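For this depiction, one protein chain was excluded, whereas all remaining protein chains were kept in their positions.
We just call them A, B and C in the order they show up, numbering each chain from 1.
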Amino acid sequence: MNTEHLDTDEQRAFRLKAREWMAGRMPPRDPQEEPCDLGDGDQIAKDRRSQRILWDGGLAGITVPAAYGGQGLDKRFEDIFLEEAEPYRLPWVFGNAFNIVLPDLLAHGSEHLKTLYIPAMLRGEHMWCQLLSEPSGGSDLFGLLTRAEKRGDKWVINGSKVWTSGGHFCDYGICLARTDPAVPKHQGLTMFIVDMRAPGVTINPIQLVRGGSHFCQEFFDDVEIPEDHVVGEVNGGWTVAQTHLAQERISMARGWHIGLRTPAKAETIEVQTSYLDTARQLGLEKDRHARVLIGEAIAIDAVYAMTTARVGKGIRSGALPPTSGALSSLMAANTAVRRTALLSELVGPAGVAVLPGEEEPVIGMDRVCTHRIGGGTTEMQRNIISERHLELPREPSLDRNLPFNQLKHNSSAMAKS
Amino acid sequence: MNTEHLDTDEQRAFRLKAREWMAGRMPPRDPQEEPCDLGDGDQIAKDRRSQRILWDGGLAGITVPAAYGGQGLDKRFEDIFLEEAEPYRLPWVFGNAFNIVLPDLLAHGSEHLKTLYIPAMLRGEHMWCQLLSEPSGGSDLFGLLTRAEKRGDKWVINGSKVWTSGGHFCDYGICLARTDPAVPKHQGLTMFIVDMRAPGVTINPIQLVRGGSHFCQEFFDDVEIPEDHVVGEVNGGWTVAQTHLAQERISMARGWHIGLRTPAKAETIEVQTSYLDTARQLGLEKDRHARVLIGEAIAIDAVYAMTTARVGKGIRSGALPPTSGALSSLMAANTAVRRTALLSELVGPAGVAVLPGEEEPVIGMDRVCTHRIGGGTTEMQRNIISERHLELPREPSLDRNLPFNQLKHNSSAMAKS
Amino acid sequence: MDVGLTEDQIALQETTRRFLEEQSPIGALRRLADKDESFDPAVWRQGAELGWVGLFVPEDHGGFSEGFQGVVDAAIVAEELGRVVFSGPFHAVATVAFAVAQAGSDAQKAALLPALVSGDAIAAWCLSGTGAQSGVEPGGLAVTTRGDDHVIDGIAGYVQDAAIAQHLLVTARSDAGLSQFLIPTDTPGVTILPLELVDLGRRLAHVRFEDVVIGAEALVGEAGAAAAQVERQLQVAVALQCAETVGVVDRALEFTLDYVKQRYAFGRPIGGFQALKHRLADHVTQLEGAKAAAAYAAKAIQDESPDAAIAVSVAKSQCGKWGTEIVRDCLHMHGGIGMTWEHDIHFYLRRAVSNEALWGTPAAHHERLCALAGL
Partner (left out) sequence: MDVGLTEDQIALQETTRRFLEEQSPIGALRRLADKDESFDPAVWRQGAELGWVGLFVPEDHGGFSEGFQGVVDAAIVAEELGRVVFSGPFHAVATVAFAVAQAGSDAQKAALLPALVSGDAIAAWCLSGTGAQSGVEPGGLAVTTRGDDHVIDGIAGYVQDAAIAQHLLVTARSDAGLSQFLIPTDTPGVTILPLELVDLGRRLAHVRFEDVVIGAEALVGEAGAAAAQVERQLQVAVALQCAETVGVVDRALEFTLDYVKQRYAFGRPIGGFQALKHRLADHVTQLEGAKAAAAYAAKAIQDESPDAAIAVSVAKSQCGKWGTEIVRDCLHMHGGIGMTWEHDIHFYLRRAVSNEALWGTPAAHHERLCALAGL
């Protein structure tokens, strides 16, 4: 796994510096720990401290230009850093900041915004969220209704965003809003930076079916934004969003959390021993039907892992287009649904009722809660695959060319909001 | 099953007449016999004779007006006839004639056409086919390309029809053709009666994957049709086709072949004993996985039978709309596909290879050949159910309002033909 | 279940629906769950007063049905209960009322039935053990004799409403065969072990029997000869469960259809996208199958048809499998909002998933179908 033998002298020096600096300073990795709970304030505080440690050691923003506080090194140095960081918990809560906001700013941000926000991000001072989805439209991102109007030298935002991971812990958000409703829907959007503590911002956690509430809904009530806090061009938000979404896909494919991306993952089939344990507990080891169910669960897990690895390899080598991540996403969803059905059939009533000890019957609740909605519904993944990979005709579009406020549905919706 | 106790005196007299006439004259029913093989000339000849026997006994066209050679009686008499006919093989090869052409003619035909064709039909003299589907469009019936042009006092037909059941044995066909390509596709159609022996008609049997070839493709090369052989209005073919398709659906739902419609079907769950025999032959009686597979096959068969019965009852009582037959059709397709998968898994290699004796491995070939395409693909059934039953929005239509010959795809297709 | 209902049945359906919409709408379940409660005793009593339990009880014990006549009507009620994911102890009480009315002694009938009919008493039905196959056949409890008494040991698994019941109808096996006993829940040696559930509107428990000594007067039917009556009870229980699932799915599909017609994306109602349309067409088709199978099963039991046992397992196969499949996709079609506690749909999915797993998974009923077919 370790690629130390490939190091140049310079790389070797960097490796030793990283090794030495992190030893004793960074918190150890706990394999049992949830990678990232954006509803857990303690974890967030710990990760802020860790990020500051990396900054102080010259290990923050390894590939970010030095002008914005980074190290200005190439990708090889990041791999070396990740190898050396393997024993530690890296700060996982900055996923939005590093995976999405940073590339948005580097590609489209003004010098002012870049110097204002990137170094603070690298020091672990700011947590970021992305403010894209709205209650009125999930898959139809660019049909958003949140309005931003220019009043004097300020932009004033009104509307609502939803499914914001960790919204209530965030300092800043990158927010797409409609600045010109009189043009077709893609053309009248602008990307802003919003101070989440600004007057008029209300943040409500969303309670999920299974408990937990690291998603939030935000309401913006005349929230003022300085004129220079536009990322990219006014009414050019769609272009910024393309960068944004591409980065999101790439990050999902390679692993959202820095430090969970192991540069050369061992490729061996892992069999979930819990399946076997369950069969033994139920006395079904020799039951042929149970064995068929378990064998299928083993197989679909393995196929999913192999497919993800293959798609990742294909994207990296250029053999597959970057949108191929949709194949993995769709298979993840289908595999999860099938797995819950197999395990439910295996355990029968024990899937829906258990003696106290756990908070809930896990297998049955998995069955209730396994849905691929966040991060793009299966429908959107199938659209991407069929239209971009298979080059099948696009859906007839009824809203692509008309001015946004002349679409019947929107005119009433915007009147309400 | 027999409803003799409900008879009025008149009905009783009719019953006795039917009973007496058929005894010794009609061929016996063979439960093993395929109901109708439109590729089998002997069967067709036999059925022509049987229909003539019924005619001679005053038992043909029981509900057809006397003016056209029928008995002019109500539905109750038909039920009585079917009860009495139970021991015999009724003439099954006239499905198209009685289920579809007869209602088309009664609803839309001129007096001339009705007197010309209905009595001959009832005497068993003519076999009919329907000439609707074309090679260029399966589900999109009304996108048909076959042209009919008026030349003097004749119509002249050019084009091709396909999936005609028993085309090579038929005397007449009812044929939908385009008479005005300069209007939207539904508006320029006309329904004709075509003499299948006329010059210019070529009939080719289609060889299917599994053998058998009771479907044909017809080519029309300047086929002349008398001017008075239009059913309904010129350019009013769409209206006639609505009657036609509704009758087809109703007939499918109640049973295509007269005599296979038992008026008060016993409602008991029938378990396919072949499933059990197969398990025993393979020594899998006690194998739990095999039992789960077989049990599911038993269940889906039963659910399909119950659903068909329920839908039929619902349509008759008005609780369900007439299009509800689509529910049965879709379930038939889904059930058949699932059944073949279950049985294939049960028998393993014996599904794809057998010792000689049968012509082919039945279970595996069922798996290859089980598709619901004819009689409306599953996609069309799902459209009917979602748009008409669930009242979901119709598909955006790109061809409904434009003149037929201005659709890009058609202009090139019509130039070719 | 609108196909083939009589006028009386339609009236029963409408009365029940109106009562439930007023007294026990789905929102009530969320309010109960927020308080960590699982049902409202007052609503149950009112429902009982409407005659829900009396459907299985003869007139002289406070009800209004003889024999198996109440099964189809009870299925109509169960379907309505499913539409609001009702939280009261209908299945447990109805099954025990049916059992005692059919097989109980006069003393048992007189003592228990009027109180069940009025909603004053709750009874639970102990059938199976705690294994993966629990729910399709008797198991878990063994009975021996000690003098004139009967002694029960073992664990009855997944017993509905045991924790709120005053009476238990217990099925136990001896060398002679199956026996059933009607005993108070507080009989010494009986321990109720409540379970954590997926379905928040229901209560299940394992019930442990340790040297539980019972007098002969507690026998329901003949000692060692209860197999046939137990089978009938199982049929009633499963048929009512299937009818309930039909109600769950029917209602979930209804509001999902409303939702997809109103929710816009890309300038169109999402219900206009063919991918959703076709899935919904499949769902309504399988729901029609579930309605057909559930109705057939109830009717077959009521008519004492020879295929009643098969019909019940056919119904469970269809309702169990498609109940979960359809409601799961209904949730999916709601998108993000379907994943929130505030939306109703998850309560429907919880009930569908639970009904699939309890009283025999579809797979367990498939095996049973083989046995019933003689394999």
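Here is the rule we go by: contacts are C-beta pairs under 8 Å (C-beta built on N, C-alpha and C of every residue); 3 or more make two chains touch, one makes a residue touch a chain.
In this text the structure is predicted, and so the values were computed from the model without any measurement.
Visitor: Considering the entire complex, write down the shown chains that touch the omitted one.
Guide: A, B, C
Visitor: Of A:Ala120, A:Val156, A:Leu208 or A:Ala302, which residue touches the hidden chain?
Guide: Only one listed residue reaches the unshown chain, and that is A:Ala302.
Visitor: Of the residues B:Arg15, B:Arg249, B:Arg339 or B:Arg367, I need the one that contacts the missing chain.
Guide: Considering the complete complex, B:Arg367 is the one touching the chain left out.
Visitor: Among B:Asn2, B:Gln207, B:Gln242 or B:Thr273, exactly one should touch the missing chain; which is it?
Guide: B:Gln207
Visitor: Spell out the interface residues on subunit C facing the chain that's missing from view.
Guide: 273-275, 277-278
Visitor: Please output the residues of subunit A touching the missing chain, sorted low to high.
Guide: With respect to the unshown chain, the touching residues of subunit A are 267-269, 271, 276, 279-280, 285, 288, 291-296, 298-300, 302-304, 306-307, 309-311, 313-314, 317, 319-320, 327, 330-331, 334, 379, 381-383, 385-387, 389-396.
Visitor: What does the interface between subunit B and the hidden chain look like in terms of residue numbers?
Guide: For subunit B, the residues touching the absent chain are 133, 135-140, 143, 162-163, 206-209, 282-284, 289-290, 337, 341, 344-356, 358-361, 364-365, 367-369, 371, 373-374, 377-379, 382, 395, 397-400, 402, 407, 409, 413.
The criterion applied here is as follows: only the chains that are shown with their structure count from here on.
Visitor: Work out per-chain C-alpha centres and flag the one nearest the whole-protein C-alpha centre.
Guide: Of all chains shown, the one whose C-alpha centroid lies nearest the global centroid is C.
Visitor: Between subunit A and subunit B, what distance separates the C-alpha centroids? Give it in angstrom.
Guide: About 54 Å, centre to centre.
Visitor: With chain centres taken as the means of their Cα atoms, state the distance from subunit A to subunit C in Å.
Guide: Measuring from centre to centre gives 42 Å for this pair.
Visitor: Identify all positions of subunit A at which a residue touches two or more other chains, and write them in rising order.
Guide: 289, 398
Visitor: Spell out, as numbers or ranges, the residues of subunit C touching 2 or more other chains.
Guide: 268, 276, 362-363, in rising order.
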